[in-house]
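Partial view: only certain chains, each at its native spot in the assembly.
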Amino acid sequence: MLGLYLHRDSAVHRLPAGAKMGGLLLLTAVVLTLPGAWGALAAMVAGAALLAAARLPPGRVLRDLRAPVVMLALLFGIQALLAGTGWQDAAIAVARFAALILLATVVTLTTRVMDMVDLFERLFGLLRPLGVNPAKMALMLALTIRFVPLLGDLVREVRMAQRARGVERNMAALFVPLLVKILTMADDLTAALEARGYDPADTGSQR
Amino acid sequence: MIELRSVTHAYGDRPVLHDLSLRLEERRIAILGGNGSGKSTLARLLNGLIVPTAGSVSVDGLDTRRDGRAVRQRVGFVFQNPDTQIVYPTVEEDLAFGLKARRLPRDEIARRVAAALERYGLARYRHQPAHQMSGGEKQLLAIAGVLVLEPSHVVFDEPTTLLDLRNRRKVIQLVRDLPQRVVVVTHDLDMIMDFDRVVVLEGGRVVADGPPAEAVPAYVERLG
Amino acid sequence: MLSTRDLVLCALFAALLGGLGMAPPIPLGFLPVPITAQTLGVMLAGTILGARRGGLAALLFVLLVAAGLPLLAGGRGGIGVLMGPTGGFVLAWPLGAVITGWLAERFASGTSPVRLFAVSVVGGILAVYAVGIPWLALVAGLPIEKAALGTMAFLPGDLIKAGVCAFAAAAVRRAGILPLHA
């Protein structure tokens, strides 16, 4: 799921993260303000063009998009059926968000996580007067991205261990070992960071 | 008896076991193989924790896909990492966890828990938070938590990795003395030297299968 | 100042929020907003980490969703989704975690499941709804009473989540693993 960055040698990949995120914001605003299907259509075309320019395999990208689009269709489709808002409106709503997810996916697949995090770090630099430490925020973001698959594995493992003991579904009992494991892992991770020279008192900016 | 018929398993579009057919009827069976060869996947198939992408697995005639729950009652599973298996907080509560889920009467639960605390030398930790125990003690607790359910088969996934010499011997001895049928996934060759059968996996296929004297050298040679 | 351990804990709970997104979302039908397991992550972050770290954890999560990572249930993400009908709820998660944590630090720092449940309800449900409902009304063009009424459909599920959170947090505290102020 978090396959994320897909390395290719393309102009889209080389574009600065700031430009890509800025562009994404702008296009999002356009899509959400343009009436009817036009915004969605424009974003779809832009997304498809970027996809081609980035030399990303369309099959793979479409596969990534399938789950969220099905989800969106369910959300809006059932609503259209029940509330009787008409299928056209539902279709347009789905198209809008699908287009935006396509754009976001292209940005995610072509931007190294580190570059994205660096961008956030620069943006957080603006908040320094408020006591925000940009380097720490950046590190936490990178750590989170690294931990998401780890947590996924952990959830799976704990669930399996419980089923193995004859408890097929017990939400409360699932979270106790999960939390204990997370909290003990935190100690090891902290030690590992510090062992590699990370110093929390170091508040200067990187580089 | 556990039987696999033309079992193939894939995670997403990545196949990790290819067309495996095995009849596991010996009392002590070991599964060896390199990192990523598919051992844990195979072990999890045996009690229906996962079901095969193609083919079927059955335990005493019960299909893991259809009768998953009944299969899991027969086949206990001990995970490599006791931390994910122990349902905290205290040792005693943890031992009672699986029994409660079975809706056994209270006094039956108390009786079985007390017996398990004795048998596995955990009595003095009874009210202690499980996460404060040492690696070896946790491993014993994880094993006890499964055995207290009295399954007819027990599958172990690398049960000795965190243990010192003494605790390792303790666990090896414990496994040896179990009255149940046992399947052990391990890299620990000392553990399995007197087993009845050793199955060696490589790249999701069986590359050796026989008594330890035959299969272990084949394994060592391949990974040498 | 945040210690290294604080950074790690924040990141771990942000990732836990993401991990909860693996549970498939359940569409409601009459509202374009699904039932999701992720609000449980908000409550857990608040009760276990406290206001500052819990809020930060939820904030990290929202930032990564904004950056386009598919961390919302059903593999969704991106600014577009945040600006959609469910965006108000998601943007309110950091606030919900802060309020849950603030209340937990004051009124539920022990092992009482009842207190933990109460603070989870106030922070993880009321605060989140308070932002989410007006936003939903605005974006989906619904009258606010209708949005509010529809949102009540989440209440049973969210109360169960608060119960799970209370049970789990109480157990973790009983095991003495992480005092709220450490």
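We just call them A, B and C in the order they show up, numbering each chain from 1.
In the analysis below, contacts are C-beta pairs under 8 Å (C-beta built on N, C-alpha and C of every residue); 3 or more make two chains touch, one makes a residue touch a chain.
What you are looking at is a predicted structure, and each value in this text was computed from that prediction instead of being measured.
**Q** Counting every copy in this structure file, what formula fits the complex?
**A** A x1, B x2, C x1
Just so it is clear, only the chains that are shown with their structure count from here on.
**Q** Taking the touch definition from the header, please name the shape of the chain graph: line, ring, star, complete or other.
**A** Topology of the interface graph: complete, with all chain pairs in contact.
**Q** Any idea whether A-B or A-C has more C-beta pairs in contact?
**A** Answer by contact count: A-C.
**Q** I'd like to verify one number: the distance from the centre of chain A to the centre of chain B, where each centre is the average of its C-alpha atoms, in whole angstrom.
**A** Centre separation, chain A to chain B: 37 Å.
**Q** Could you put a whole-Å number on the gap between the CA centroids of chain A and chain C?
**A** About 17 Å, centre to centre.
**Q** Find every residue in chain C that makes contact with two or more other chains and list them.
**A** 171-172, 175, 177, in rising order.
**Q** Hey, what residues on chain B touch two or more of the other chains?
**A** Expected reply: 88-89, 131.
**Q** Going by the contact rule at the top, pick out the chain A residues touching chain B in the complex.
**A** Listed in rising order, the residues are 154, 157-158, 160-168, 170, 173, 176-177, 180-181, 184.
**Q** Which of the residues in chain C come into contact with chain B in the complex?
**A** Against chain B, chain C makes touches at 171-172, 174-177.
**Q** Going by the contact rule set out above, which residues of chain A touch chain C in the complex?
**A** Listed in rising order, the residues of chain A that touch chain C are 1-2, 4, 21, 24-25, 28, 31-32, 64, 67-68, 70-72, 74-76, 78-79, 81-83, 93, 96-97, 99-101, 103-105, 107-108, 116, 120, 133, 136-137, 139-141, 143-148, 150-152, 154-155, 171-172, 175-176, 178-180, 182-187, 189-190, 193-194, 198, 200-201.
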